[in-house]
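Structure in structure tokens, see below.
Note that this complex is displayed minus one protein chain, with the remaining chains in position.
Coming up: chain A.
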Amino acid sequence: MKPAPFRYADPGTLDEALAVLSAEGAGAKVLAGGQSLLPLLSMRLAAPATLVDINGVPGLDAVEVTGDGVTVGALVRHNALLHDDAAARVQPLLARATANVAHPAIRNRGTTVGSIAHADPSGEMTSVLALTDGSVTVATPSGPSTVEWRDLFVGPLETSISGPAVVTSAFFPALPPRSGTAFAEIARRKGDYAVCGAGVVVTLDEDQRVAAVRASYVSVGLTPEVHDLTDAVIGSPVEKADWTAAGELARTLVDPDGDIHASADYRRLLVGVLTGRTLAEAAAEAAAAVTRE
């Protein structure tokens, strides 16, 4: 199908974008990469009165990397983040998760910030924002503000951001010392939305014992959540840690839904399997980091 008629503006500055969003009112929507919004329009699941295309707004396409973390501008495409080596060094989950976001042609247009603003529970980057304890910066006519991930996701496809606003960047804190990460997912076809995905961070102490284990899942639950799995393996020497037990613990903590792609039970099973697998991988990386110290 075709999108219902709408009005279109492509402002040349952030201030103009906010001015048009204010003037057009509740029926206006930001258009970024369009890789989620245009399908919704063509399927007539959404019919905004006005699209405010931010692709011409300068200054939103940078990835800034510091020792504290990675700031991803609103117009950074998935493919640009995927191939940003400096960002991957500071927070390896970014490239690892982005490699699972859609197909290359979609990654050429779709933005990382757009997928967070879209708040799809089957998106990878919402989970990564949660797992890294990240936040977004939101520009509004009354000035910018920072929203922590915990305050951002309200429900499927729903964030706490309302009124005229443009998310200008997302911030992903750096990987802590003595830590390793891994990300894996099961999808019907490479690049499709995950039936279930898992991202994990393992942190060790100076003696190569497990100090902290955190996990976040994709296509599990209505909003991204971070699960602390430390209790299953705390204090265990990294080479002896029972990652399967951590996977078992994860299964009891999640609350997946069933749909045409997978039953809730199958998703719960995958949570256990993917958790065990990714934790072993992340632990090996963390152990190597401790050895290097």
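Please note the rule applied: a residue touches a chain if its C-beta (ideal position, glycine included) is under 8 Å from a C-beta of that chain, and two chains touch if they have at least 3 such contacts; residues count from 1.
Methods note: contacts and distances are computed from a predicted model.
Engineer: Which protein name, taken from UniProt, belongs to the chain you can't see among "Tryptophan synthase beta chain", "6'''-hydroxyparomomycin C oxidase", "ABC transporter permease" or "(2Fe-2S)-binding protein"?
Structural biologist: According to UniProt, the chain not displayed is called "(2Fe-2S)-binding protein".
Engineer: Out of A:Gly59, A:Pro104 or A:Gly163, point to the residue that touches the absent chain in the complete complex.
Structural biologist: Only one of A:Gly59, A:Pro104 or A:Gly163 touches the chain omitted from view, namely A:Pro104.
Engineer: Sort through A:Pro5, A:Pro58 or A:Gly143 and give me the one touching the missing partner chain.
Structural biologist: From the options A:Pro5, A:Pro58 or A:Gly143, the contact with the absent chain belongs to A:Pro5.
Engineer: Among A:Arg189, A:Lys240 or A:Arg292, which residue is in contact with the omitted chain in the full complex?
Structural biologist: A:Arg189
Engineer: Contacts of chain A with the missing chain: which residues?
Structural biologist: Touch set of chain A with respect to the missing chain: 1-12, 16-17, 19-20, 24, 34-35, 38-39, 41-43, 50-51, 53, 55, 102-106, 108-109, 189-191.
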